[in-house]
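A single protein chain has been removed from this complex, and every other one stays in its place.
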């Protein structure tokens, strides 16, 4: 697979996992820095790691939530709660991942992670056309 | 389930996951602090989190490796590499978890995690009677 | 002491330390995740650690502020500034704890901790009926 | 150099690096804690480290951005993006520092750092009288 | 108090807290970096923070152990376990501080902190002339 093919495959996977509504969300046009980061993330995260075989997408999502919660990276954690739901991780499984992080990374991590996950679930409900 | 039953169930699960060879490893008699920690860990980690339904043991092991690598907790990471192998996580899956942590928690995390995992695999090979 | 008694004792202590105004603060009804976290925190933090003898409550509060500041857990830090004041830690002692954290955890920690403590003190003044 | 001279020199350097507009920014009068932190920072950071010879100011700014990004200290990071621009670090160099932190401290660090830097650049543009 | 007096007072306090046996421990002559760090630590930690009134030394030791454990700074933690014992913190109180850190900073922190504290206690026993 050429580098270009790998990057295209990574971009497509990013769209599948995070959803077109997120990837194409309207907003102000990106700054120079935002555009640079998007390119960097596409090449490093999606084209190099997410597209690898060896773990199911559902498992990568679980692992990613565990990493992001442990490091208290809340904006990125929220993005990947959305991705995890798209990859078939259930709300109850997210609950278990957060409790496990609470014991191994400290209880305030669980407190902040539950709040961040709640924000995503509230958003999902708000924008649900079937609501 | 009473508290006593839960703690007994947690102890039994700890033995299953980490293995009797590890739990009963010979050594100097534990200090007061070591005994206190063992009790604390049994009650907090094993009786409260590990025995919960909602995730397969194999998934809990994957998540735990992701948390411990992200936080650079290497002695505990080594213990849980052993536990992950016992819970059916393969060497190749451990490899993927470490690469994912390397991208999201920084590349030196991958470097140190691979070294820690190698120490466990070397030990496992050394003490393998079938070798 | 049975598990139930210990949990009840932990809940009562949480109310004493954080104050009824905080514990019963009005708000939207808790989400499923919030309710799960409250139960987890009551059982792990309050029923298992805070109720232990061996340290005065005032000392536990000081230690807790030091831990939460070092890890930059600001929402939880704010809750425990309030608890520390209730446990008899003075504003000047909180000042000293933050300076100590500034030297050992890095000066930006002191900057953020002073800001978080100021928010709590401003709230306390605003809602003080004797003001 | 006496302690008083060193502290005066540190204060002057702080004003040069962060700019008078920042140091004298209007606002509510500082709380007791804010005043204490300002004194602590002047004595520890500026009078003890920043005024040292051995590195150019431009290099100290680069190093400082790397430290603050790695530790996710965003409010302080924003202050020092402004200082770095004053010390002659270019926007493109800030871009490179953030990418380097993204690889060594994890990609969510780059995401949050780009956002924080964008906020500073947007502010700088807004208040630019020549705009 | 002049800067010189403050630094002298800090040095004397460091000797009181850490003990002459530690401060004057024989060894190879310090490298240039070691000498630079000793001066930096004396001026920043001891002359600026430890000598401040506002907290008892015993309380500063407790807080310091909490900070160092939370950040997993084990070599410095060991030095301050020794200092805490000298300042009147008991082994049982150190035990409580570590458990509190285990809940708020994650259980592997408690595991590593107990091991580090055990090393100090073993050393203290070995070199105790009354043994």
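For clarity, chains are labelled A, B, C, D and E in written order, and residue numbers in each chain start from 1.
FYI, a residue touches a chain if its C-beta (ideal position, glycine included) is under 8 Å from a C-beta of that chain, and two chains touch if they have at least 3 such contacts.
Keep in mind it's a predicted model, so treat the numbers as computed, not measured.
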Touch partners, limited to displayed chains, of the chain removed from view: A, B, C, D, E
Touch with the omitted chain, as defined above, among D:13, D:66 or D:121: D:66
Listed residues B:11, B:58 or B:95, member touching the removed chain: B:95
Residues belonging to chain D that touch the chain removed from view: 44-45, 48-49, 52, 54-55, 59-60, 62-64, 66-71, 73, 92-93, 95-97, 99-101, 103-105
Where the missing chain touches chain C, by residue: 103-109
Contacts of chain E with the absent chain, listed as residue ranges: 31-34, 36-37, 40-41, 44-45, 68, 71-73, 75-76
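Just so it is clear, only the chains that are shown with their structure count from here on.
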Where chain D and chain E overlap in contact partners, by chain label: A, B, C
Chain with minimal offset from the mean of all protein Cα atoms: C
Equivalent interface positions on chain B and chain D, same or different at half: same
Remotest chain, chain E as reference, centres from CA atoms: A
Chain pair, A-C or B-C, that carries the greater number of C-beta contacts: A-C
Angular offset of chain A relative to chain B [C-alpha, multiple of 5 degrees]: 180
Far-end chain from chain D, centres as C-alpha averages: B
Rounded Å distance, chain A centre to chain E centre (Cα mean): 41
Junction residues of chain D, two or more chains touched: 44, 72, 103, 106-109
Graph class of chain-chain contacts, one of line, ring, star, complete, other: complete
